[in-house]
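A short worksheet on the structure shown next.
Only one protein chain is missing from this complex, and each of the others stays in its spot.
Per-chain residue numbering starts at 1, and chain names A and B are given in the order in which the chains are listed.
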Amino acid sequence: MGEKDYMEWFKKRLEYIKENKPLVHHITNFVVMNETANVTLCVGALPVMAHAREEVEEMVSLASALVINIGTLYPEMVESMLLAGKEANRRRIPVILDPVGAGATKYRTETAMNILHQVNVAVVRGNAGEVSTLAGYQAEVRGVESITHGEDMDRVSLELAARLGCVTAITGPVDYVSDGERVVTVHNGDALLGKVTGTGCMATTVIACFCASGEPYLEATAAGLSYFGVAGELAAEKAGPHPGSFHVQLYDALHSLDLDTLSSRARINLETI
Amino acid sequence: MGEKDYMEWFKKRLEYIKENKPLVHHITNFVVMNETANVTLCVGALPVMAHAREEVEEMVSLASALVINIGTLYPEMVESMLLAGKEANRRRIPVILDPVGAGATKYRTETAMNILHQVNVAVVRGNAGEVSTLAGYQAEVRGVESITHGEDMDRVSLELAARLGCVTAITGPVDYVSDGERVVTVHNGDALLGKVTGTGCMATTVIACFCASGEPYLEATAAGLSYFGVAGELAAEKAGPHPGSFHVQLYDALHSLDLDTLSSRARINLETI
Partner (left out) sequence: MGEKDYMEWFKKRLEYIKENKPLVHHITNFVVMNETANVTLCVGALPVMAHAREEVEEMVSLASALVINIGTLYPEMVESMLLAGKEANRRRIPVILDPVGAGATKYRTETAMNILHQVNVAVVRGNAGEVSTLAGYQAEVRGVESITHGEDMDRVSLELAARLGCVTAITGPVDYVSDGERVVTVHNGDALLGKVTGTGCMATTVIACFCASGEPYLEATAAGLSYFGVAGELAAEKAGPHPGSFHVQLYDALHSLDLDTLSSRARINLETI
């Protein structure tokens, strides 16, 4: 897909979301439940937050995408993540995994790996440390993090995606999205996103909204990250350096972002490697 | 009660809340805990969020109303809802039930019905699908939803309230409140309320604040819905079509809404049937 075709596809996906309002089931952390539900609504999809073992399989069967986010994990919630993830797989509903804090504790690392092992995940989104931990580089997290600032990040992201066997988004000042064969980079966003908690989780939610409109997930993931990043830029322009106001403006921008603004501001490099 | 008497009563109830700051105990979902606590404060009451089996009976005994909201239910929380609800009944504290998602999964439907069976609920607030599910129309949810757009909604709401045996508020563009004998309609609100997560839960909280001031609950429920709807209208006027800003303005409006504005904007039809 060339750049022009991609932007057309991107716009059609956004229109699809606004018209069809796909349901995005989240099993996510308690810190961002409200925020990611609002992000889902702002993009045009519908959120549902449900994590009881008693209902997650039935709930995910109504959804068009499933977010699994381990930010405040505990055993019962992890059990529900596995049940919902497997049911999503049976129904070919894409699963988007956010391995929050993988590498920080053994419990997070092992849980994220276990999910990746038992569930066919469509997309993983995390920072360089989290993703490299998942790919088995626990001992080298700091080393890999330093790599992320070097010039080899294209190659690293490709290798990590190949190891994980799914679309992998490593987010930071530049986002690297790879399926193990290609690497797409996204150059949108603003430093203020680092001043509000849960913006990584929000990015994952926007990716899920785009994946809810169907394959290919590499392109959908890049679209979600660019959409979120442009909204961050617009919010920063309005809110100045103030994180509270920025947080409010971020929802406004996610909601009002139109196709023309998106076309002119999306900075997606489809042919990095 | 005529329309003029009702507005006088409405104002007195609001003054009562501001002066007495009744405690509203919430056992509610994790998505809206912060938001509904803030709504409670804005209206002038005091919130407490507590859901441990170990304390809910003692906590509810200090409260003037109990909100039971099943938005992110799980077995331990449901157990606490039943314990608190029964204790509230023993102490004649009104219980307001928000059956979030009833009809979407069996677990939600059965839990909401079980609460309604075991606890003497004063008010149920939900959308047409949730309320009709509770009344035993699971198989016809879509059908009933279509009815909601028809002209028979008055009669439907009356029948549903009669079946549930308590004050029943079916909210949407128009809110239908019935005790099975009368139907009161509320014509306040704004479409932006659909762009922020948890506004239904917030409406339930405002109803609870008014019920905390005492009976009759039919009138208190209509008062709460009108108060919330007018605040939504004022917020929309300030925030334009922007959901993040609207969300902020909604708290401001809930807090500053004065008796004169309320008198001139409340659109409550007391004699629908």
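Definition applied: contacts are C-beta pairs under 8 Å (C-beta built on N, C-alpha and C of every residue); 3 or more make two chains touch, one makes a residue touch a chain.
A quick note: this is a predicted structure, and the numbers were derived from the prediction, not measured.
Q: Which candidate, A:N20, A:T72, A:S256 or A:N269, sits in contact with the chain we can't see?
A: Residue touching the absent chain, from the options given: A:T72.
Q: Of the residues listed, B:L62, B:A191 or B:L259, which one is in contact with the missing chain?
A: B:L62
Q: Of B:H51, B:R125, B:K195 or B:H242, which one is in contact with the hidden chain?
A: B:H51
Q: From the listed residues A:K86, A:R155, A:R182 or A:K195, report the one that touches the chain absent from this view.
A: Considering the complete complex, A:K195 is the one touching the chain left out.
Q: Touching residues of subunit A against the unshown chain: what are they?
A: Spelled out for subunit A, the touching residues are 29-32, 34-35, 71-75, 101, 104-108, 195-198, 241-245, 247-248.
Q: What subunit B residues would touch the chain not displayed?
A: 30, 33-34, 37-38, 41-42, 47-55, 58-59, 62, 76, 247-252, 255-256
The definition used in the following text is that only the chains that are shown with their structure count from here on.
Q: When the centre of a chain is set as the mean of its C-alpha atoms, what distance in Å lies between subunit A and subunit B?
A: 34
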